[in-house]
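Removed: one protein chain of the complex. Kept in place: all other protein chains.
Note that the chains are named A, B and C in the order they appear, and that numbering of residues resets to 1 at the start of each chain.
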Amino acid sequence: MNAPAMNALPPVLTVRNLSKSFGAIRAVRDVSFDVRRGEILGLIGPNGSGKSTLFNCILGQLAPDGGAVAVNGRPISGSRASTLNKLGVGRTFQQLSVFPDMTVLDNIIVAGQEHHGSMLSRLFGPPDAGLTEEAERLIEFFRLGHLAHEKAGSLSYGQQKLLDAAMAFMAGPGLVLLDEPAGGVNLTMLGSLKERLLTYNAEHGTTFVVIEHNMEFVMSLCSRIIVLAEGAIIAEGSPEEIRADQRVIDAYLGG
Amino acid sequence: MRRYRTPLLLALGLAALIVAPIGQGNYIVYTLCSWLIFSIAATGLNLTLGYAGQISLAQASFMAIGAYITALMTLNGVHWLLAMPCSMLACFAVGLALGFPALRVQGHFLAFVTLAFNTLVFLVLRNEDWLTGGVYGLVGMERPGFGLFDTSKQLHFYYFTVAVFAVALAGMWWIVRSPWGRAFKALRENPIRAESLGVDTRRLTLLAFAIGSAYGGLAGALVAPLVQFIEPGSFALVHSLRLLLMVVVGGAGFFFGPVLGAAVVILLPEVLRFTEGYYLILYAGSVIVLMVFCPTGLIGVYGRLRQRLFPQRVVRGDMATGPQL
Amino acid sequence: MRRQSLIAAAALAAATFGPAVGTVAQAQDKVLVPCVCELSGAGAVSGSNYRDGAKLALEEINAAGGVLGKQLVMNDYDTQTDPQTSRALVQKAIDDGAYVIFGTVYSGSTIVNMLVAKQNGVPQITGSEAPKITQLGNPYIFRTSSSAAKGVPALTAYFKQTLGTKKIAVAWVNNEFGKGGHDVFVSQMKGAGIDVVADVPSEQGQADFAADVSKIKESGAEAVFVYLNEEESARFLKEAKKQGLTVPLVGEVTLTGQKVIDLAGGAADGAYAHVGLTTGADVPSIREFARKFQAKYGRDTDHNGIKGYIGMYAIKYVTELVGSFDREAFAKKMHGLTLDVAKYPGMLLTTSWDDTGELSRESFMTKVVDGKQKVVGLVPAN
Partner (left out) sequence: MAQFIQVLLSGLATGSIYAMAAVGFTLIWQAAKTVNFAQGEFVMLPAFFVLIAHHALHLPFWLSLAVGLAAAVFVLGYLFKRLIVEPMLPVTGLPLIISTMALAIVLKESVKEFYGAEAQPFPELFPQDTIPVLDAVVSVQDLLNLAVSLSVVTALTLFLNRTRTGRCMQATAQNPDVAEILGVNTRRMVLYTFLINAALAALASFLISPVYLAKFSNGETLGLIAFIAAIVGGFNQIRGALVGGLLIGVLDNLTATYVTAEYRAALPLVLLILIIMVRPQGLVGTSEGRAV
């Protein structure tokens, strides 16, 4: 897709001068960036570079010391996770976060039901909130169709990761933040995960922000990459640019 | 075959309930009635505790509210069928009012607030004797009649109770299967994830508590005509703890846990009675042992055995730990 | 879900057939007089004494050939001092074939469970003293000691004549027992033209009586009517001594009991009480009973032991007067009956019941003198 046309619209996510310290440690230092509609942005950096802290500040899990975060130009600092989700922000967690004792189908439905109908219709309406078909489509899309009625906890790790991601999409969000989606997933699974994410992005124009350790995965998935080191942005650009960037290499080699 | 197993067993259970009292003495029929009634109250508490993960120590006082409202209305000639919903509504409303401030705050303040509330209700019931009859309580409530079917006979009343019990459980079954129920489960297994998927955990918890309280009210509405005498002492804090015991011993968060728990809590003293004065000690002792070795209660024990046999089945999120404070 | 319904079914089976274990078969030559009493919980002391007194009488009766040639059998049904449980257990006792229900002692329980005995037409010998119990028109309930409704009037005279009180205070425990006594007392005082200047309710098991005593002290009452259970009485006496409350403290039944004296120590000296029955009474038959009780159980009993004892004998005598084990006739016979101790030694004192089951008999005015209860006067039956 061509960037200029996208720039016309307001950024999906704006982060301005975000800072967060734990005692003496300044985990995030005055970070600012925009995320454009439909792009796949990668956030990378060596361990302890502040990726996760930044992520949690954006999502309101942590209260930043300073700075502002806005979704579609609307400030979201301090709003609850559920409100954020209703604003069309989906997320996944670093550690597996499926509901192990519920079936795959239920996992997906619960991810969408709060966006359908009212409190009352959710009590007196159909038990599946009329979402079964939509859910099954999404499950199919993530190639989990044959497991729809298995308990999520009985799936393989990779499958659970897929499910975890799928849940973030059920509500049809405009922006999805993926926290280390590739973590601990085997190569074949990784391939299909990446392929699925790219397809989804192409089909729905959904914006992604991805935190990842796995360089190859990020490089091949993202259209743009921001590199953090010691809590500050040290580089930004296309995968190619980043590959070539000396500062990044230094940072990773512990320069 | 698997598909028909559940309805089949439920049908069997219902059949068992119907034949259970035949040829039994009044005492056993009476005990069965109170077992069913406490099962209803415990099932309500289970929604609050097992599904929404909040501790309520006031279930007995909701039974009290239900019982007194029903008693006062029926004594003034209102039919039970009208008094019962009033009792449930009142408890629902009180539940909302009580839960709102407590659930606003982090942590488990609902437990503390309800603890205080239970004793307050007791004091009001005892001191406002112009309304509640004070320490002497209220006496002589008629048992409801339905045209040809009059429940004043112990056995008739039992079947009446079975009917209400069945309806109440069906209602709970519906709630648990509805999107709400799914949200409750999600809440229990991973609240943070649930919140991130748009589940308004705070509101849901409040509603769970209010509905649970309404079930307490329903149980109360049955206690009044069963005992035909109610006084404050029967709804003191210790009875709330007893209900809590039923839920946890049976298995919090399992649909039939409270029913099983109620059976155990009501019958175990009966079975242990031959040990004379020591049965309360043994009884409490065995509860401690159960809690230490299987925090998820009796159904949890079953679940663990099952784990051994079919390892591919996964344990519920909090199976290992039991509901958390 | 499946496993749960399975378990539920199992639980149900247990629920159905569990209780059968407890039921007792009734042999032909035996008569069941089940003791539904407070054997655990708050009422354990009173309940146990009541039962043990009854057991003592029962063994004497059986040793002497039983009643109409049949042996009496008494099983325990522990109410845990819980009204609901007591109701269920009275039902159980009746299912088991009770001839007469023996108990309960706590008024709170009796008011609940007497309905069941009434519905099933089974006579009930209660140890409760709340006036309400015999005011509900239940033809099957009978007392083993007179209620406050009888006791307090006896006191009124004492306040008016002996003490010449004008202003009086009342400290009472806010439960069925206390409320009953309190209500009778207040109406009695009104009748006698004595005005109640301080009316102080306290919680059951209350520990701190500072406020109660100081209120009474401030009120300027010339005497205090103390209507509390044993421990509370003791705590009240201690506090009264501490704050130097010097006016006469007068109680009904409990205040001068041995238990209170033991608990309150020196603080109990000088307290008065009207007691229906007391092991300290200067009556040979009662002394003899106290000795036997002490010998059998290795402890002294409060008045509940005596109540149990005479209650059991009452069952024997009334049944023999009827001439058969007929519950209906038993109840009819007992109304308006008087058992003269000369003819019926087991009664210890001449006793009569009116047509509500209320009891009256000679009673005692007692005072605590250096750590011992002394009978300072007789109050004729009223």
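In this section, contacts are C-beta pairs under 8 Å (C-beta built on N, C-alpha and C of every residue); 3 or more make two chains touch, one makes a residue touch a chain.
Keep in mind that what you see is a predicted model, and the values were worked out from it rather than measured.
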item: Displayed partners of the chain not shown (whole complex); value: B, C
item: Hidden partner chain, touching residue among C:K92, C:R235 or C:R361; value: C:R235
item: Selected residue (touches chain absent from view) among C:G137, C:G193 or C:G244; value: C:G244
item: Listed residues B:A15, B:L82 or B:L120, member touching the removed chain; value: B:L120
item: Candidate in contact with the missing chain, chosen from B:V105, B:L131 or B:I192; value: B:V105
item: Touch residues of chain B, complete complex, unshown partner; value: 49, 55, 101-102, 105-107, 109, 111-113, 115-117, 119-120, 123, 126-127, 237, 241, 244-245, 248-249, 252, 277-278, 280-281, 283-285, 287-288, 291-293, 295, 320-325
item: Chain C residues touching the omitted chain (full complex); value: 40-42, 44-45, 48, 174, 200-203, 205-208, 210-212, 214-215, 217-218, 230-231, 234-235, 238, 242-244, 259, 262-263, 265
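By definition in this document, only the chains that are shown with their structure count from here on.
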item: Computed distance of Cα centres, chain C from chain B, in Å; value: 35
item: Intercentroid distance (Cα basis), chain B paired with chain A, Å; value: 42
item: Interfacial residue positions of chain B with respect to chain A in the complex; value: 175, 177-180, 182-183, 185-186, 189-190, 192-201, 203, 207, 312-317
item: Chain C-touching residues of chain B, taken from the complex the two chains share; value: 2, 5-6, 9-10, 12-13, 16-17, 20, 24-28, 30-32, 34-35, 126, 134-137, 139, 227-229, 231, 233-234, 254-257, 259-260, 263-264, 266-267, 270-271, 273, 276-277, 280, 298-299, 302-303, 306
item: Residue numbers on chain A that touch chain B, as the complex places them; value: 59, 80-82, 84-86, 91, 93, 97-102, 106, 109-111, 113-115, 119, 122-125, 127-129, 151, 153-154, 167, 170-171
